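Every protein chain but one is kept in place in this view of the complex.
Here the chain labels run A and B in written order, and each chain numbers its own residues starting at 1.
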Amino acid sequence: MNNTNVIQAEGLTKMFGDFTAVNAITFEVKKGEIFGFLGANGAGKTTAIKMLIGISNPTSGQAHVAGFDVSTQAEDIKKNIGYMSQKFALYDDLTVKENITFFGGIYGLTKIKIKEKTKELIEDLGLEEVANQLVGSLPLGWKQKISFSVALLHEPKIVFLDEPTGGVDPITRRQFWEMIYRASHQGTTIFVTTHYMDEAEYCDRVSIMVNGKIEALDTPKELKKQFQVDSMNDVFLKLARG
Amino acid sequence: MLPIIFVLPLLQLVILSNAATFEVKNIKFAYIDNDRSSSSRALIEKFEASTYFNVLSNFPSEALASSAMLKGEVDVVLEIPSHFERNLQKEKRANLGITINAIDGAAAGVENVYVTQIIQSYNKHIKTDLMQISDAQIKPVNIDTIPLFWYNETLNYKTYMVPGILVLLVTMITLFLAGMNIVREKEIGTLEQINVTPIKKSQFIIGKLFPFWIIGMGLLTIGLLLARLIFDVPMVGSLLLMYGYTSIYILVILGMGLFISNFTDTQQQAMFIAWFFMVIFILMSGLFTPIESMPEWAQILTEFNPIKYFVEVMRMVMLKGSGLMDILPQLIKTIVYALIMNGLAVWSYKKTS
């Protein structure tokens, strides 16, 4: 296995009965890369992510994440990844600090480390005034940023973001991508799904999934050239209609 | 969800109507016969002949009998003292020890009545056997009591319980579904979306609650059919009246559900509060225990219990054929209740959103 590849999937397949949700996808993600995993709703993105993060067993094929096999070493994978779902799941009835403490705790961070991280995170996001407020009372955009920071709390090698920017305003989205860049500069690999095609332009490389298959995989620039269009949006439209 | 809404409750109706009985039958009966005379045997035979008692065994000693009672193997122990027959013949008087497990006080009372009845009939029997003709010169007066049981001659307990349990199911399902539904929207966040649409709040509420009203009426219909087909419970009164009253009653319950949902943030909370009031309302409704037996203050409290009215109306109309004039007090109170409850619900809905 190539050392610079932190994710490597070969013929990864998931079937639900007769329905093939993910159809033999093969790709790799390099260390430190921002990898965009695109596709329309229902194309199989979430199912694929679930296999990579070890909560769903592949029907066939194999994949390695952070050097561990998803079918047999799911527990080792969990220690090395961060995950943020579409629902930015934080506990509404816990305060910002309590949420951070809790998630730090289940990843086995020490008390001192948690304190340190909490302070750092609150300063970074400018949350001093709301640190002791219930998360439920915060605007969506804030929850989303906190949620991302919580996913990075234990300094994972790879962070999986499943449609992290759904339902928030363009300014917040912009800020959110800045956070992603910062994490990427610090060496974290980012695996992000989205259906906003403008966000695809920010990625180092993108794959486009249609009906369970990866139909295209390259840098945004190469893809635009290949399909002879000006934007990722047009690339996507061509593929989806294709 | 739909099978849960319809199948489970109806299954419950069938099971619970059979289970909910205060009849005391199959009493586990044991005896200690220290006399072993023909008189004592005759007395025991009387118990064996009774359909209420399952005569288990003869215990050689009291210690064994009381251990069996501790284990819960017997409910009633009859102890016939030695010299029972001799005392009866010589002194014309004999004692009998009866021990009853009284944890269930009500059942113990009934068991005592049954035991006493059997002993009394045995008494009469030996009286005629042993009494000499000369004793009977003065004729005793005799008041003949004829018990008549109207509306339920066979004293079938199911006839009484089925309408009550039907009330329970209609109420519980509609209350929980309505209450939870709106909190669910709150929790998921769709309520906010609806609040920004041009739909009027009253329209929204009616639109939300109407399906549950239909479900409630549907449950009533299926329940009435089952009552008829499976339990052979008559529908003496007017079906129209039954449906008319129920349609108003469900409004009370829906209003209550909405009211609860306005004051709660999570489904868990809503369910919990609904359950809390439900239990109190059910216990105080006369469904299982008669309201007349309650102390004065408790009886006054039941006036605020809508379930009480529905239980009364259901039983009155179904079993006795009471008409509109008979149930008018209940009907009026229910209408007032519906107005107040829905008024409160709409008011609190406007306030909270």
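The rule is short, and it goes like this: a residue touches a chain if its C-beta (ideal position, glycine included) is under 8 Å from a C-beta of that chain, and two chains touch if they have at least 3 such contacts.
Going forward, contacts and distances are computed from a predicted model.
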| item | value |
| --- | --- |
| Protein name, per the UniProt record, of whichever chain is missing from view ("Heme lyase CcmF/NrfE family subunit", "Transport permease protein", "Hydrogenase-4 component E" or "Glutamate synthase [NADPH] large chain") | "Transport permease protein" |
| Of B:246, B:264 or B:342, the residue in touch with the unshown chain | B:264 |
| Touch criterion as defined above, residue of A:83, A:142, A:176 or A:236 at the omitted chain | A:83 |
| Chain not shown: contacting residue from B:63, B:155 or B:229 | B:155 |
| Hidden partner chain, residues of chain B it touches | 1, 4-5, 8-9, 12, 15-16, 18-28, 67, 69-72, 88, 92-109, 112-113, 115-116, 119, 122-123, 126-127, 130-131, 135, 138-153, 155-157, 159-160, 172, 176, 180, 184, 187, 263-264, 266-269, 271-273, 275-276, 279-280, 283-284, 288-290, 292-295, 298, 301, 312, 315-316, 319-323, 326 |
| Residue ranges of chain A at the interface with the undisplayed chain | 53-57, 75, 78-79, 81, 83, 85-87, 89-94, 98, 101-108, 134 |
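In this section, only the chains that are shown with their structure count from here on.
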| item | value |
| --- | --- |
| Computed distance of Cα centres, chain B from chain A, in Å | 58 |
